[in-house]
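Mind looking over this structure? Questions follow.
Removed: one protein chain of the complex. Kept in place: all other protein chains.
Then we have subunit A:
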Amino acid sequence: MASTQLKAQLNDLLNSMFAMDFLDEQFKQLQMLEDGSCPGFISEVITIFCDDAERILSLITELLSKPVVDFEKVDAYVHQLKGSSSSVGAKRVALVCIKFRNVCQESDKEGCIATLHEIRREFDELNKKFRIMLQLEQQIQALDSKR
């Protein structure tokens, strides 16, 4: 019973994430990949994504805090982040990345900082949700395995 409740909860969460555009089609593709053949695929991908994003964001923050900003480098990082976020299906993060790249190409430092904060926000929120999601999944698995 607890398992089904948790599943319902997880479903709800996913539902809302899709509805609020945190996730898109791509994530569904990933979900499809998970079945059977490679268990824990999603959690692995998500963990990699989160770590990677965290790393890139801190790198960008560092770059932007310097007095002279190397916009090309920043752009490259943002590109990476964009790639990984679209791979995961993190739609909103990817969208902000696109915006970031535009700002970056204009060498607008303030704009970059503002957008960085925006990405940071989006990412934090997504991260939170992902964590809850993973937790739920773990609990479900634990319950399932107990049975």
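Definition applied: contacts are C-beta pairs under 8 Å (C-beta built on N, C-alpha and C of every residue); 3 or more make two chains touch, one makes a residue touch a chain; residues count from 1.
Keep in mind that, in the parts below, contacts and distances are computed from a predicted model.
UniProt records the chain missing from this view under the protein name "histidine kinase", selected from "histidine kinase", "Trafficking protein particle complex subunit 6B", "Myotubularin" or "Exosome complex component RRP40". Against the chain not displayed here, subunit A makes contact via residues 8, 11-12, 14-15, 18-21, 24-26, 28-30, 32-33, 35, 37-38, 41, 44-45, 48-49, 52, 76, 79-80, 82-89, 91, 94-95, 110, 113-114, 116-117, 120-121.
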